[in-house]
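A protein chain is absent from this complex, but the other protein chains hold their places.
Chains here go by letter, A and B, matching the order in which they are written, and residues are numbered from 1 within each.
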Amino acid sequence: MEHNTPILEVDGLNTTFHRGEQPLPALRDVSFSVARGEVLGLVGESGSGKSVTLRSIIGLARRYGDVTGEVRWQGQNLIQMPDRALRQIQGREIAMIFQEPMTSLNPLLTVGLQLEETLRAHTDLSQSARRDRAIEMLDLVGIASAAQRLKDYPHQFSGGMRQRVMIAIALAANPKLLLADEPTTALDVTIQAQILDLILRLAQDMDMGVVLVTHDLGVVAQTCDTVAVMYAGRIVEQGSVRDVLKDPRHPYTVGLMRSVPENLPPRTPLYSVPGVPPSLDALPQGCTFAPRCAACVSACTQDRPSLSIATEGRQVACFNPITNSQGNAA
Amino acid sequence: MSDATFTPTQPTFLQRALRKPGFVAGLIIIGFSILLAIFPGFFAPYDPNEIDYLAVRQPPSWAHPFGTDLLGRDSLSRVIWAYQVNMQMAVFGTVFALVIGVIVGALVGYYRGIADLIFGRIVDAVITFPFLVLVIAVVAVLGPGLVNMYIAISVVYWVYYARLMRAEVIAQMGNDYAAAGVVMGYSDKRIIFRHLLPNAITPVIVYWMTDMALVILLGSSLGYLGLGAQPPQAEWGVLIAEGRNFISTAWWLSLMPGIAIVLTGLGFSLLGDGLADLLRPRG
Partner (left out) sequence: MTTPVLQIRDLHLRFPLGRSMADVAMGRPGRVVNALNGVSLDLNRGETLGVVGESGCGKSTLARCIVRLYKPSEGEVCFDGQDIFGADQRSDRSYNRRIQMMFQDPYSSLNPRMTTGQILAEALRVHEMRPDHEIPARVSELLELVRLPQDAQHKLPHEFSGGQRQRIAIARALAVEPEVLIADELVSALDVSVQAQVVNLLLELQQELDLTILFVAHDLRLVRHVSNRVAVIYLGRIVEIGDSETLFSDPSHPYSQALLSAAPSLDPDDRGKATKLEGELPSPLNMPSGCPFHVRCRHASEICKKQVPSLLPFEGRGEVACHHVEEINAHA
């Protein structure tokens, strides 16, 4: 897929939380960009920093820690933007949806009211125009008899429908970028397929960029154009979904793909990367993956590899990357 | 095996407790109150009932830091001796309600069914009735005095503990460890008392602390009204009542026991707040 110039450029993003005196480097040197109409997947295990990345971009992380680096959005750096100015962008230009739609909807207000509230905050529409837009949005996300359902409360919707409502609210103000934090993790597979389809369709129709955080490589394979694999707060590999999933270069990506039980003789031991991810307060000196890596060479324990271009459109942070489909055979 | 690393050892209960200034303050106030209650003779400078007609209603001085009352008794000594009565109230006014409430609440919460429906009606009946009026009614039937007051409070108050305990047990039963206990074939008794109760009791303990403060207040109120402790026994409510008519000329008579009530109440509240934090299970 051809993409025009990026709308969001993240460059050298660092986020540090503090536990007592101790700094916890939650994100280090995260850089990527998203173009209009592009769906970027951020994939990794819990604690890899994929959610923190979204929260750092939209300014939710700054309340809990130090965020430095650059998040370029239409010529401005969001990291340095004051809270007031940032609020003009949150929800209006950049929207976010979360994993658990129930907790992000107010249970005491009707869905229609919550949709209208967003519209009042972010658009100049008149009251009747807001109502029309609210109906239009519910319709757009595939909720039947939208006009009547505006009067319903969140608990009157099923999990999948609630996530649709969340998407409707998030997209009501016509944002240019959608940050989606595990939007389908709480849903069943058949509903997940519907919601992912919906996000894809809307991204295309509204010419909107999407950053999709997930732990499911299958979701990445079926939904995203590009993917960034995260480990211990860093991006270790990124590129087009086809390249990365069909021919992973970073040993961690290879390990992650292999631990999914697919195309394996049944009831044989599953592969799992030895060891556990390092805790943020005790990161190894060199490459953060080195202690668990089978391809570890002496340089790996001393220096941290930075994300560098391996092939056309592909970046890998590794001194000894796995070459050509060796990963699938190993 | 690979995911077999551990988080570093956490600070002990005591270490965490000592980091909370509010909790430490509460602990000091209540600790000292208990000492005063157990050894009033050691702390009080005079005999609380020693009458001295030559020194009636003396304002605070070096010899009598809280002044003297209308019979020339040393107010400080009387306030200190009252600790014995009032701290006793805090214990006996709550402990029976606590024990009965915890047991009934745990059983009702675990078994539900008809017992729960009956319990629900009892709760409605007790809660819709003003508490003080209810206690006064019971005391009026039984007659004034401390023991009758304890009975009156316990008869009414176990319901509040039981209600809290029931709700907490039901919430805890939503956790799979309770279901796991059933699947393991453990007896109901074991599941209720060994598994659910220790996890459900925290809010009850916290409530107990504030309740002790409330019961001291209630006991003093009854004493003030002449329905609780009886003069000449030194009790804060009785002392305040004795000073009532002299509030403009001998203000210290009512003020000093009042301060004792406030301070003790504050101590219990601080202790309760601290415990609420400390007892919350982590992780």
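By definition in this document, a residue touches a chain if its C-beta (ideal position, glycine included) is under 8 Å from a C-beta of that chain, and two chains touch if they have at least 3 such contacts.
These figures come from a predicted structure and were not determined experimentally.
When the omitted chain is restored, the residue from A:45, A:117 or A:139 that touches it is A:45. Contact with the undisplayed chain is limited, among B:63, B:180, B:247 or B:263, to B:180.
The hidden chain makes contact, of the residues A:42, A:150 or A:256, with A:256. If you put the missing chain back, the residues of subunit B touching it would be 1-7, 10, 174-177, 179-180, 182-187, 190, 194-195, 198-199, 281-283. The set of subunit A residues touching the chain not shown comprises 45-46, 158-161, 188-194, 196-197, 215-219, 221-223, 241-242, 245-246, 255-257, 259-262, 264, 266-267, 269-273, 276.
We adopt the following convention: only the chains that are shown with their structure count from here on.
Subunit A and subunit B, compared by their mean Cα positions, are separated by 52 Å.
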